[in-house]
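Here the complex is missing one protein chain, while the rest keep their positions.
Chains here go by letter, A and B, matching the order in which they are written, and residues are numbered from 1 within each.
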Amino acid sequence: MTAIDHQAALARAGANVTGWWSRTLFFARRYPLGAVGAVIVFLFIFTAVFADVIAPVDPTATNAKYSLAPPSSMFWLGADFMGRDMYSRIIHGARISLAVGAGAMGLGGILGISIGLASGYLGGWIDLALQRLMDIMQALPLLVLAIIMAASLGPSLRNTVIAIAIPLVPSVARVVRSSTLSLREQPFVEAARAVGMGELRVAVRHVLPNTLAPLIVLATAQLGSAILVEASLSFLGLGVPEPHPSWGRMLSESAAEYVRTAPWLVIWPGVAISLTVFGTNLLGDALRDLLDPRQRS
Amino acid sequence: MRLTTAIWAAGTAGLLTIASPSFAQKQGGTLNMPLRDNPPSASIHEEATISVVQPFMAVFNNLVVFDPNQKANSPDHIVPDLADSWSWNDDKTKLTFKLHQGVKWHDGKPFTAKDVKCTFDALKGTPDEGTDLMRKDPRKIWYINLKEVTTNGDNEVTFVLGRPQPSFLSMLAAGYSPIYSCHVPSREMRTKPIGTGPFKIAEYKRNESIKLVRNPDYFKKGKPHLDAIEWKIVPNRSTRMLGFVSGQFDMTFDSDISFPMLKDVMSQKKDAICEARPSNVNSNILINRDSPPFNNPEIRRALVDTLDIKAFNEILSQGHNLDGAAMLPPPNGVWGMPADMLATLPGHSTDVEKSRAEGRKIMEKLGYGPDKPLKVKVATRNIAIYRDPAVILIDQLKKVYIEAELEPIDTTVWYTKIQRKDYQLGMNLTGVGVDDPDVNFYENFYSKSLRNYTGYNNPDVDKLIDQQSAETDIAKRKKIVWEIEKKLADDVARPVIGYNVDNTCWSPQVKGVKLQVNSIYNGWRFEDIWLDR
Partner (left out) sequence: MGAYLVRRLFLMAVTLVGMSILIFVLLRLVPGNIADILVDATGNDDPQEKARIVHDLGIDRPLVEQYWQWINGLAHGDLGYAFVSERPAIEEIAPRIPISSKLAGLAIFFAVLLGVPLGVVSAVRQNSGLDYGLRVLSLSGLSLPAFWLGLLVLMASVQWFGTIPIYDADAHGFFTQVKMLALPAIVVGFRSSALIMRLTRSSMLEVLRQDYVRTARSKGASNASVNYDHALRNALLPVVTVIGIEAAFLVGGLIVTETVFNIPGVARFLVEAIRWRDYPIVQNLTMLIAVVVVTMNFLVDMAYMVLDPRIKFGG
């Protein structure tokens, strides 16, 4: 694999890559589905960041009078068993999902990058040991490892992030390692070493930036799966606890009990999860096409 | 409201037909039942949950039992089970039972007085060498007044008490007091118990199902009517409900249908008979009175001042839960204080706005206010029935400048954490096995009890508990019980926010169901139930 950057990729694709705006337009025209995904992801992040401003009421405020109230002008998406506004809860749920998704992706990314760089750059027995560790972690399906981790750590927001981040590490480490291996022998890296740069500096300054393209592709995919795993963990009661309005949590136990009297309890959180993950998947696909020409179809 | 009234009526009508002399019970058939979770074991004495009592009570017998044909468990409605008759000595410290003859254990061995002695020696914590009937004993406190059990031949057994204790007979009549046999080791009691009861265990598949089959040699002639009872373990409540609605189950799990769900059940299964009754499980607040901020009695007072019991009940049960103090309130409860007395207790005021204003005044005096709230954590078990009231409590605390955060605790470490006093406030549920002051007070408020999680220790209350326990005159005893209830409320020891009322439903083919209104733990022998199909 060779060094790739956006400019080059776009240039190869025959675009006139001047300003940011035209690049965006080009992207949208070349990858309409990817553009839809980007819009969804942007909306998701926007909602999460400005949840306090967007949500009409406090998502944890209970009110006996409105228990299981159907959608109305007051409760756009209805109210839950405790009379809490579903719309506000969904809005704030974006924040939980983003916090866990981005947190897990970030933490898993940092760990994975460190391990991958160490592995690929240092080689030798360190590489061997780290690779075996990655093998072990990949011997269990993502959700199974996350469940065991989450149960060991106990339900809380922080622990959920850790429980999801750890299983994400091996794939990041693998990607970084393989790019590092091929980059290590590249002329520009050798040149940097020749002028007397320290090994760590070479790795971070020259090798890491060039593994960015496959990492971006991977990160987008991982954001989606982290959100899905968070929802599953919370659904099983092992993830983010009440009263945090987690989408997965909203779908567990009580929601299903009122399925017929209050279907909105089941429908909206599921739509929110699916739409968000759908958006990241669309965007991820387009980014893969753009940044990783080998897999272009 | 109107709908629920109609259902109540339907339920009562159903009961009336059952109550009329049952001249044509049909033999046979399999009753299909859902179970809400995997029972921790089959050994009733070792456990404290309805998930064990409801399926396994039918495997056993007691010495005596609360009259299954009465709606309320009370000391005057206790009938023979394994004992044919019983009598007290003159100073009411010796209780002698004459046992039914010719009773056999499910494995064919004869039942004798020795088995009764083995059971209670083990419960007292002084088992004979070589017998190993149980490894856990959560109700040891029930038997602190039991000095010894003596036998006289195979058919007579005497309980010797340290002092008179009229409630002792009630405890023996509870579903939690089956008789075990000397010859079955504890591991077998936990996995495939041997009893004398109307049903034998055919198969117990963990996390999956429990199959009980008719005991053909049951000592009560003509019973049971069913050939078998099949329990399916279904942890998801909505799946259980759908299973009942679609006819896979003949009955719901006890008190499984909350009021918000009831409408749904009735609309999908028009002929369902549903009955609401208190389960004698109350939600209460645990307060750590040994460390700040709630070591300050004034802040404890502000805490109860903000409680709006009605709002809790509206959300949790559409207003059906009952407001009560430490004992289940009348008319369902035998011992609880009357409503007008209850309204004078802190935390049960009918004018919530006024008492909240008082609460705010206290907090302001202590330097708190809307901009400077007191920050606390509310710990609770990570289960919906615990979490739901905790979330409402947090909302109500805001009204007296207390900003609380929920701290969900894994069920596995909940009691350990509470006992370590590693909490500020806790939302707790307490189920009472028998509607009886001895059972409730000794378990939960007596200074020496292991289940007194909050470590509440008031010598006056201890003395009053002992005093009411020895009182044989029921009217006098009630007066003392009410005094204890008042003292507990004034002390803000575990403020009760409500007694749960939930629905149990069954299909009209199931006959002979009699739900008891002051405990869910005592009416599940299944020997009178039959199927009309």
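The criterion applied here is as follows: a residue touches a chain if its C-beta (ideal position, glycine included) is under 8 Å from a C-beta of that chain, and two chains touch if they have at least 3 such contacts.
Computed from a predicted model, the values in this text were never measured in an experiment.
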Could you list, sorted by label, every displayed chain in contact with the chain left out? A, B
Considering the complete complex, identify which of B:K26, B:R206, B:K448 or B:K479 is in touch with the unshown chain. B:R206
Sole residue of B:M33, B:L95 or B:V234 that reaches the chain not shown, by the stated touch rule: B:V234
Who touches the missing chain here, B:T49, B:Q70 or B:Q509? B:T49
The one residue from B:Y180, B:Y368 or B:W414 touching the chain left out of view is B:W414
Go through chain A and note every residue touching the omitted chain. 33, 132-133, 135-144, 147-149, 151-152, 154, 224, 228, 231-232, 235-236, 248, 251, 255-256, 259-260, 263, 266, 269-270, 273-275, 277-278, 281-282, 285, 295, 297
Touch list for chain B against the chain that is not drawn: 38, 40, 46-49, 135-138, 187, 190-191, 205-209, 232, 234-236, 238-239, 242-243, 245-248, 268, 410-416, 418-419, 450-451, 453
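Keep this in mind: only the chains that are shown with their structure count from here on.
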Just give me the whole-number Å value for how far the CA centre of chain A lies from that of chain B. 47
Touch list for chain A against partner chain B, complex: 60-62, 64-65, 67-68, 81-83, 154-155, 237, 241-243, 253-254, 256-261
Okay, in this complex, where on chain B does chain A touch? 236-239, 241, 258, 260-261, 263-264, 267-268, 311, 314-315, 318, 382, 384, 387-388, 391-392, 394-395, 406, 408, 410
